[in-house]
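The other protein chains are all here in position, but one chain of the complex has been omitted.
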Amino acid sequence: MSSPIVKLIAQRIALGVLLLFAVSILIFVGTQILPGDVAQSILGQSATPQALENLRNSLGLNDPAYIRYLRWAGGVVTGDLGTALSSGQDIAGSIGGRLWNTLFLAFWAAVISVPLAIILGLLAVRYRNGPIDKLISGLALASTSLPEFFIGYLLVYFFAVKWQIFPGISTVYDGMPFLERLRAIALPATALTLVVLAHMMRMTRAAILNVMQSAYIETAELKGLRPFDIIRKHAFPNAIAPIVNVVMLNLAFLVVGVVVIEVIFVYPGMGQYLVDHVAKRDVPVVQAVGLIFAAVYISLNIIADIAAILANPRLRHPK
Amino acid sequence: MFDIRKMPIGATIGLILTAMFLFAAIFAPWIAPYGLGEIVGQVWEPSSSNFLLGTDNLGRDLLSRMIYGARTTIFIAVVATALSFILGSVLGFAAAVVGGWFDTLMSRFVDLMMAIPTLIFALVVLSVLPSNILTLILVMGLLDATRVYRLSRAVAVDINVMDFVEAAKLRGEGMFWIIFREILPNALSPLVSELGLRFIYAVLFLSALSFLGLGVQPPEADWGGMVKENKDGIVFGIPAALIPAAAIAALAISVNLVADWVLNRTSSLKGGRG
Partner (left out) sequence: MAKPEVKQKSDLLLDIRNLRLEAKVFPPGEPPRTITLVHDVSLTLQRGKVLGLIGESGAGKSTIGLSSMGYGRGGVKITGGEVIINGRDILKSGKSGIRKLRGREVCYVAQSAAASFNPAHRLMDQVVEASLLHGVATRAEAEKRAVALFKKLSLPNPETIGDRYPHQVSGGQLQRVMTAMALCSEPDLIVFDEPTTALDVTTQIDVLAAIKDAIRDTGVAALYITHDLAVVAQVSDEIMVLRHGRLVEWGGTRQIIKEPRQEYTNALVSVHEITHEEQKPGADPFLSVKNVTASYGGGKVKVLKNVSVDIYPGQTLAVVGESGSGKSTLARAITGLLPPEEGSITFSGRMLANRLADRPKEDLQQLQMIYQMADVAMNPRQTVGTIIGRPLEFYFGMKGRERDARVNELLDKIEMGKGFIDRYPAELSGGQKQRVCIARSLAAKPKLIICDEVTSALDPLVANGILKLLLELQKEEQVAYLFITHDLATVKSIADSIAVMYRGEVVRYGPKSQVLAPPFDAYTDLLLSSVPEMEIGWLEKAIKGRRMASAGN
């Protein structure tokens, strides 16, 4: 491992941190666009000016925006996400368990979808322009067009209501046995998988095809290598970076897809928490959850870029 | 260009379905058998000769609401797409041709916007904005404009470095000629097919927001909102919610098929006729 690589990776991480910082500003500004403020939201339209003023003072709303931002950002850095307006509860405390639930769901969806997508993508390349390939293209077209709730409710309608195999509402609680927990998330995990699968297959296929069209693949073919060895020895090492990129991109998709899926299955995760509090106009919660989603999204992108740097022989073996 | 006989079957179906949806959207008040908010029967009646698609959670005719819903959904999606396209492509082209600080500033800002997943960003902003159609259109249009900006800038940058643009610059041509006569004609086909994809995305995005209860507010109804209204029926085995969901899927797939065909027909910089 040589120093230019370390430098590049450090740069990429620093850029990510900078981006996250900028995103936090953007989220903060995004929730300040309206003339109305939190005090108004808490007390409602009928509140007296005096009551509003008192509340503003006690919440520190009369301070300039940048002070309020610094106070908020400082809190986030030290793990204090503030208090929910609607319930008065500590946000960090409420998020803990929900974040874990969301990650649990996303993890199992990823565990199913990533290997499946890569294997199917490889098959599509191996038998390109054949029936499997055509089917994958068709599915990809369809899946970019299907709303998540269509997939979700179709699953509920058949698997939960008609055939009663899995529960249609994913209730989980502390101390739930592992297998029961898995059963509870079976349908949402399947729905999430279906949401990202076709897209991931199509992108994997494109990434490998791109490598397969390189001149060095022809060289390998003209050495008399078997098709499988060509893919294993010559295509795969060069396809790692693009495939990792595809996977990370789709995991990012998955994290966002979680929002709608959680609402469909009434699953107590971050997505549902966010949607509930947007409806209640509970700004501190929305800011905190939005920032966490953005952080996950940015981290996945950083990982993809670092994988690309590590897999590039030009960077690994400089002149 | 639109020779019907040479169209692939998929694109033909897509075109016909898209046309039907558009027709329903435009002539909704004349086609719909009942009014939008009219309660005409029992809750969740099954399909019958009176109510072709049955009734909804309040006993309103589902078919009529579907037709009115098409109008709302398609109208908002079209306006939001138009907004994102005009804004995104004008700024994208300008950034590519002007270059310099304008390009850097715009591109960094777009990078920043795109570092937050669109749905999350929309939810954050919608938590403070008033819930009405204008807000929805602005939020959707502005967020989507970042994608259009990226594409138009990339396409324009590619064309801008080609020898024929350099030749025009050497001739002494002005900015107007270079953008509208040299670059635009060659950038049109990728942008047209992108238009279709952006429209689909707008439909899906609006539906998701409405489904989450943050889009079109009752008593108005779009398809996503109708899924939300009827979703409780699912657990009783009543598929009313699946009908608007399927309509969204059908619209999106049809437009996708048409966009795919347009892209295949006009891809690459070959130019010339066709």
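When the chains are written out, they are named A and B in that same order, and each has its own residue count from 1.
Here is the rule we go by: a contact is a pair of C-beta atoms (placed from the backbone, for glycine too) under 8 Å apart; a residue touches a chain by one contact, two chains touch by 3 or more.
All values reported here derive from a predicted model rather than from experimental measurement.
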Where the unshown chain meets chain A, residue by residue: 214-216, 218-226, 234, 237-238, 313-314, 317, 319
Those residues of chain B which, in the complete complex, touch the missing chain: 6, 162-164, 166-173, 181-182, 185-186, 265, 268-274
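The criterion applied here is as follows: only the chains that are shown with their structure count from here on.
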Interfacial residue positions of chain A with respect to chain B in the complex: 19, 22-23, 26-27, 30-34, 36, 141-142, 144-150, 153-154, 156-157, 160-162, 168-169, 252, 255-256, 259-260, 263-264, 274-275, 277-279, 281-283, 286-287, 290, 293-294, 297-298, 301
Chain B - residues contacting chain A, complex: 111-113, 115-121, 123-130, 200, 204, 207-208, 211-214, 224, 227, 231, 234-237, 239, 241-242, 245-246, 248-249, 252-253, 256-257, 260
